[in-house]
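Okay, here's the structure, questions in a sec.
All protein chains but one are shown in place.
As written, the chains take the letters A and B, and residue 1 is the first residue of each chain.
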Amino acid sequence: MEKSEPREAHLLIEGVSKTFGLRGGGTTHALSPIDAAVGQGRFVSIVGPSGCGKSTLLNIVAGLVKPSTGAVSVDGEPVRGPRRSIGVVFQEDSTLPWRTVIDNVRLGLEVERMRKAAQISRAREMIDLVGLTGFEHAYPRELSGGMRQRVAIARTLALDPSVLLMDEPFGALDPQTRLMIGVELLQMWQSTNKTVLFVTHDIQEALLLSQEVWVMSYRPATIRERLPVPFEYPRGPELLSTDEYQHLSARIWSVLQKESQRAFDEREHLLSSR
Amino acid sequence: MQRELFRALWSQVLTFFALAVLIVAGWWLATESGLVDTRTFPEVGRIIGAQTQLSDPAPATFLDHLAVTTVRVLAGLVAGCLLGFGLGVLFWRLPVVGRALEPYLLAFYAVPLVVFYPFLLVLLGINSWPIIAISTVMCSVPVALNTWIGFREQKEIHKMVGLALQMPPLLRFRRIELPGALPEIFTGARVGAVYSLVGTIGMEFMVSSEGLGYAVRYQYETFNVPSMYLFLAATLALSFVVVTALLAVSAVSLRHHG
Partner (left out) sequence: MSGDRATAAVATREEAAALASRRDRPAGRRGRIPVGPLVVLGVAVAVWYLLSLALFVVPDPLATVRVLAGNFSSEEFTDAVRKTAVDGLTAFVLSVIAGVLLGALIGLSALARRTLEPAILALNGIPKIAIYPVLMLVFGLGSASQVTMGFIFGVFPVIINFGGALAAVPAIYGKVARSLSMPWHQRLLKLDIPAALPSLAVGLRLAFSLSLVGVVFAEIIGSKGGLGQIIISKYTLAQYDLMGAAVLLLIITSLAGTTSLWALERRMARRWR
């Protein structure tokens, strides 16, 4: 799974680091150089303590943020800005409240000079895929948080990206909804064969969804561990009580715990030195 | 937003009618009971039956004056909204310009723009143009300030969506930024409408020879007190219609905004 398998690498992250200038001088080293590769159609989760730079890494892969060093490439093509082969789903509700579901899903298609009828049929397909059939003409405010997030997913999938980046997409949802929508995401992933990079801080979610989990350290963030998740899909609740699951979960948790402690100490130190 | 605006609309309509009824009833009681001087506050019947024809200088009718003022107010409102929108977008795109002008725009409240009217009279002539100019400028200031706020305070997440979907700037403006700023722009336009009315009627008091403001002034100076009140009522009614219509337009336009 390292750089030594370039033929399989669909998404390649090479020496990517990020340093932010602080207001009033000084810098924060958010990411130390990171190297990683993801094969076509893989589902990878990234877990890490809050504020560690998971989102920064994702935004760099998306082309929304420029890395300080290094480069990202998809199928050997460098990513220099947002591109249509990379789709992003944000944590916050990103639906436009003044547009209906179908118009929200259509938003990205309007960029291509696609015929309106074609846009609509494509949008309908996507709405179907995320299970919102019947809600095409509803406005976001009439939908639950989970449904709005599906709209955002449909909007992203409508462009048929080969890489799907998800930044804690279900973070704002309640645990039950989160579980259900996770199962649906897996079905969509399996039927579309996209490469997924999924940021979360929920170990269980990471282990239930992905084929591989990257555990990140606190700043400057590196990938501390890359753990293959060997379980077969579909993954039911019985998985949670197996020894293998428990073992993996405990291992991730111990790394996370250490890194979170560092993060906590550093922040407390900052506060007390003020 | 949507429900709030519709509620505000109904509340406004009901309140205006309630106020009108209260004022007329109070007026009637006060005048009929002899509590007030009927030379200053004539009886309701005399106001309603008052003559609306101004004897001099032009034989304009009530409707003529109403039409003139309506045209001036609407012209000022439309031009003011366009000018204000343009300025607001400019300030958003070039914050340096916006920040440099901001104190002066705020102080606009402190400088009755009408003090410039003599210059405008010489510049534009004694006709409708100086009035429309004042009305436009007064209307444009709140529109500009609110447009600026609307664009500046876009939701971060909506900006990200535009970037992530790789929308070209013009499409982003039309599909995301403009709709996002629209509620603020409409707020500015509603404030602007009142200023457009103030500018028009104030200028008509001073410089015009037609329009409702002129008619009120004329009747005041010729001691036609009942007629003065009739024209005044027409002025207030026109203001109510303009302000309420704009509120209705914003409520309908923004009905899907969250």
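Methods note: a contact is a pair of C-beta atoms (placed from the backbone, for glycine too) under 8 Å apart; a residue touches a chain by one contact, two chains touch by 3 or more.
The structure presented is a predicted model; accordingly, all values stated were derived computationally and were not measured.
Trainee: Taking the whole complex into account, name the chains on display that the unshown chain touches.
Mentor: Over the full assembly, the chain not pictured touches B.
Trainee: Can you work out which residue in B:V44, B:L171 or B:M206 touches the chain that's missing from view?
Mentor: That would be B:M206, which touches the missing chain.
Trainee: Which one touches the absent chain: B:T31, B:T52 or B:T187?
Mentor: With B:T31, B:T52 or B:T187 as choices, the missing chain is touched by B:T187.
Trainee: Based on the whole complex, identify which of B:T52, B:N146 or B:Q166 touches the chain you can't see.
Mentor: Touches the omitted chain: B:N146.
Trainee: Touch as defined at the start, partner being the missing chain; which of B:I47, B:L230 or B:L246 qualifies?
Mentor: Touches the omitted chain: B:L246.
Trainee: Could I get the residues of subunit B that touch the absent chain, sorted low to high?
Mentor: With respect to the unshown chain, the touching residues of subunit B are 4-5, 8-9, 11-12, 14-16, 18-19, 40, 96-97, 99-104, 106-107, 109-112, 114-116, 118-119, 122-123, 141-142, 145-146, 149, 152-153, 187-188, 190-191, 193-194, 197-198, 201-202, 205-206, 213, 216-217, 220, 225, 228-229, 232, 235-236, 239-240, 243, 246-247.
One rule holds in what follows: only the chains that are shown with their structure count from here on.
Trainee: How many Å are there between the centre of subunit A and the centre of subunit B, using C-alpha atoms for each centre?
Mentor: Those two chain centres are 50 Å apart.
Trainee: Across the complex, what residues on subunit B touch subunit A?
Mentor: Those in contact with subunit A are residues 157-158, 160-161, 163-168, 171, 175-176, 179-180, 182, 254, 256-258.
Trainee: So in the complex, which bits of subunit A are touching subunit B?
Mentor: Subunit A residues touching subunit B: 62, 64, 81-84, 87-88, 90, 92-94, 96-100, 107-108, 110-111, 139-141, 155-156, 159.
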